[in-house]
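The complex appears here without one of its protein chains, the remainder shown in place.
The letters A and B name the chains in turn, as written, and every chain counts its residues from 1.
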Amino acid sequence: MVEKMYVADKDYRVPAGCGVSGIMNETGERFGGDAIITSIALMRDRSNGLGGGFAAYGIYPDLANYYAFHLMYESEDARRQTEEYLKGCYTIMHDEPIPSREVKTIKHSPILWRYFLMPREEALTRDPLLSEKDFVAMTVMHVNSRITHALVASSGKNMGIFKGVGYPEDIGEFYCLEGYKGYIWTSHGRFPTNSVAWWGGAHPFGLLDWSVVHNGEISSYGINRRYLQNFGYFCSFFTDTEVITYLVDLLIRKHELSFEMVAKILAAPFWVDIERMPEEEKEFYQSMRMVYGSALLNGPFGVIVANTETMLGLNDRLKLRPLVAARWGNFVYIASEESAIREICPQPDRVWMPRAGEPVLARLRKDGSSAGAGQSLAAQGLETVSPGCEAACPCQECEPASQGYEAASQDSEAYGRKEVL
Amino acid sequence: MAKIPIVQDFVVDRDEDKCISCQVCCRMCSNDAHTYDRETDKVSTDTAKCVGCHFCESFCPTDALTIRRNASEIRQNANWKQEMLTWIAKQAETGGVLLTGMGCDQPFPVYWDHILLNASQVTNPSIDPLREPMELRTYLGCKPDRLEVESPQQQCPEKAPHLKAKPGKQLLLQTPILFSAMSYGSISLNACKSLAWAASEFGTFYNTGEGGLHRDLYPYGANTIVQVASGRFGVHEEYLKAGAAIEIKIGQGAKPGIGGHLPGEKVNEEVSRTRMIPMGSDAISPAPHHDIYSIEDLRQLIYALKEATRYEKPVGVKISAVHNVAPIATGVVRAGADFVSIDGLRGGTGAAPTVIRNNVGIPIELAIAAVDTRLRQEGIRNHASVIAAGGFRTSGDIIKAIALGADAVYIGTSALVALGCHLCQKCYTGKCNWGIATQDPYLTKRLNPHIGARRLINLLRAWSLEIKEMLGGMGINAIESLRGNREALRGVGLSDTDLKILGIKPAGEAW
Partner (left out) sequence: MKRIVIREEYCMGCRLCEIHCLVQHSKSKEIIKAYKGEYPKALPRVLVEEKEYLSFALQCRHCEDAPCLEACMTGAMHKDEETGAVICNEDKCVGCWMCIMVCPFGVIARNTEGKKAASKCDLCLGEKMPVCVQHCPNEAIVFEEK
C-alpha cells in the first residue's frame, strides 16, 4: 500500500516478542517523555528494530479542544488530497510538520504532519444521527481506506501518537519526545511477524483519543475484523492491534460499557467459571458472551489501551503473554517486564502480576485526590528530583529544547506555541 | 422386446470354503437376495436383488461374503454412464419418475476437500485441549447488537451490572452439532429415539422433520426442534409447545422446490396417528406452503408460531441452498426468523426424484459463505443464527463450515451412518435392513435405540474432541473466535471466483 514505508525485514527471525510499557499519573500531572523512552529501551531484546512508537496524553493543552490529527504521507499528492478532504468538513485551526530530528537508524520517514481540527457545524448536521466523534472516526476511516499513501496515526484531542520503523528509543529521539509533557505515556517496541514492517503498521494504533499498544497475536482477528465491519469499522493496517482499538471504541464509546465489562468481553471468563457464579451474575456473563462472542480476543496478548482518562492493561484469558503492573504514589506502571518498570521506578509501592483476563485500570482523578500511600509529587518535593522514580518525575529542569527539536520548530512558524511544552 | 434385463449393480462373492450354511444372511436380507437349499445344504444369492447395504456381509459369522460392484461395463463412453442406461431402462418399463434416497451422489466438487485449516507456530502458542479449557458451547437464536446495562459506567462492579433487556430465548448447545430433520415415518421410531436420547444426553438438539412427534418422544421436548412443513403433518398446539424451538421447512437440500414424499408403504398405524393421515396413504407434502407465496406471508407464519408459543421459543426457517440463497436468507432473517437453516446440494432425504436430487441446488460451502457475507453486509448477522446442513462427513468439514460463518451444523447422513446406514440409497422402499428407514416391525427392531443413542453420543463426543484439537492447534480456545473467522482457512486448487465467493485466501498467501 505505502510501498516506501516498508523496510526490508532482514533480521526477521530473532527470537523475542514485542514489548509494551505504559505510565500514568492519575492526578493528571504531566511529565516528560524520557521516562517512557528509558523504560521501553530496556526491553530492546523484545523488539527487532522494525517498529516502535509512543502515545502521549496531555501534550497539547492549549489546543485541547481540537482534534489533533497526526498524519503520515508517502507523497505530497496524498497530503494535498487529504488536506483538501479535511478542509471540506473541518476548520483547520493550525497545522504543521511534526517536529523530528535526524537519527541515523531511522530511514525512509514519510511526510509527518499534524493538524488541529474542528468539525464544521454544517458538515456535522448533514447526518443528524452521527455524533461528532462518529463523524471524526468516519473521517479517519475514509482517509485510511480511500486516500492512497495517507494514514492517520492519531486523531484524539490533546494527545498524539508518534511511531515509525526503528527501535523505540530511536523513534523517541527522532520525534523529540523528551520535549513533550503528558500524564499518560504508552510505548511499544515491535517484533513484527504476521505483518510486514512499515510506518503505518507500527504501534500504538489510535482512533479518536484511543491508543493501543499490543504484544501478541490475535488468532480471532478474522472474525473480530468482520464483526467490526458490521459497525462501520474498516481495518486498513493489516494488523491485529487495529481491531483491539476499534473494539474498544465500539464497546466503550458506542455501546457505553465500562472498562471492566469490556475487559470481560475481550478476555471473557470461561464457561466453567461462569457456571459457578451467583445466578444474576451468571446470567449477565452468559448474555455478554452470547452477544459479544465475536468480540472475544483469542490468542496470546498483553495490551495497554489508553484514552484521555484511563489506562487499561489486559492479558488474554490464559495469560500467554507477560504483563506486570506497579503503583508508586499516583503513578501506575504497566509493562511487559518488571525490569522495565524498575528501571524508571526502582522502589514502587506495589508490584503485581495481573492474572489472565484481569484488567489493570488507572483512572484520571478529576478531583485531584491522590491514591493510597502515594501523595502528589509536589507535596513530596519530588518535582525536581524523585529518589524513587527519577526518570519518570515531571522534572521542570529537564524541560529540554534539544537541537533537533528546535530545528524542527524553525520549519514551522507557528511551532513556538506552548502547547507542546 | 418387452423387458430388457437391467445390469445388476452388485455381485455377492460367497467363499464356499468359509460358508457354513448358517443362513444368517438368508434371515437378514429384507430383499430376499439369499436362499438356502435344504437338499444341497447350500446358500445361494440372487445378485439382482442386492442393493448393496452390506447387512449380510456385516453379520456373516465367517466373513464368507463380499459385496462388490458389478464389473460388467458398457463400452467406454465419456458421455453415457452406466447408471444412465439403467435409469432409462427402468423408465422405459415403468413410465415413472425415478426415486432415490440419501444425498446427491454425483461428482460435483466438494469444496471441503479444497479448504485447509491453519495452525499455530511460534508467534502464538497452540493450546492443549487436554490441559486447558476448550469451549464449544454455542447459543442459537436472535441476539441483540449490543447489551444495555443499568449504570454502565460504574467503576467497581461488586456484583454483575443489571441488564436493561435480556437477549431473547436461545438454544444452548454443548457442541455446535445438531441432528438434522428426519421425520418419524421416513425413519423408524427406534431411529428417532436414538437421536432424541443422544441429543438430550449430549446437550444438543434433534429435529422432528415433518413427521410429527410420537408420544414416546414428548419427554425429550427440551432437546427437540419441531418442524412445520408444507404438509403440516402432525402439527398441533401441543406439538408446537413440546419442542424447544420451531423450524418452518421451506426447502430441503436433496429436493429444492418440491415437498416431502413418504411412500404409503411406510405409513403404518403409529405413523398414521402421529402424522394425522390415513394408514397406507402416500404422504406427499405440497411443493410450496400454500399459505406462503411470498416473504410477507412467511413473516405471518413466523409470528403466528411465535404467538402460538407465547414468544418462548425461537422460530427458524429451513431453506435449501439455491442460487439466490443469500438474499433469500436475509429476507428470512428480516421476516423475523431466529435462525436460518440452509441445506446444501448434498443434503439427504428419505425419498426424492433422482433427477432433482442430482441436479438442483448449490453446494453448502458456497451457500454458507454467501449467506454469512450477505447478512454481515446488511448488518443483521446477529439477528439470526445460521445452521448449515448437507453432507458433513467429518469434524473437519464441520470446523471449516463454522470458520466460513455457520453457527452450527446439522448432521443427518453421518448420524445415520453411525446407526449402521451404508448409503444404499433405498430408503424410499421401506426395506432398510439396518432398521433405520423402515417401518416394518421385523426390521425396525434391528435398531436397538440404546445402542443407537450410545453410538451417536460417541460420534458427537469424538467429533467434539477433534474440533477441540483443531481449535487448540490454531491457538483458539472458544469456538466463537473461529466462527466466521475465514483467516483460519485457505483454499487449494480453487478458482479465483471460488475463493472470492468463499471469502478465503489461496494457500500460500499470508495475511
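Following the convention adopted for this analysis, a residue touches a chain if its C-beta (ideal position, glycine included) is under 8 Å from a C-beta of that chain, and two chains touch if they have at least 3 such contacts.
What you see is a predicted model; the values in this text were computed from it and never measured.
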Contacts of the hidden chain among displayed chains: B
Contact with the hidden chain (one of B:R446, B:K468 or B:R486): B:R446
Residue numbers in chain B that touch the chain omitted from display: 17-18, 20-24, 27-28, 59, 61-62, 435, 440-442, 445-446, 448, 450-451
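Basically, only the chains that are shown with their structure count from here on.
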Centroid distance [mean C-alpha coordinates] between chain B and chain A, Å: 49
Interfacial residue positions of chain B with respect to chain A in the complex: 120, 122-125, 127, 132-133, 135, 137, 139, 143-149, 152-157, 159-163, 166-167, 170, 376, 379, 381-382, 403, 474-478, 480-488, 510-511
Complex contacts: residues of chain A adjacent to chain B: 193-195, 216-217, 219-223, 226-227, 229-231, 238, 254-258, 260-261, 268, 270-272, 277-278, 280-281, 283-285, 287-294, 296-300, 317-318, 320, 363
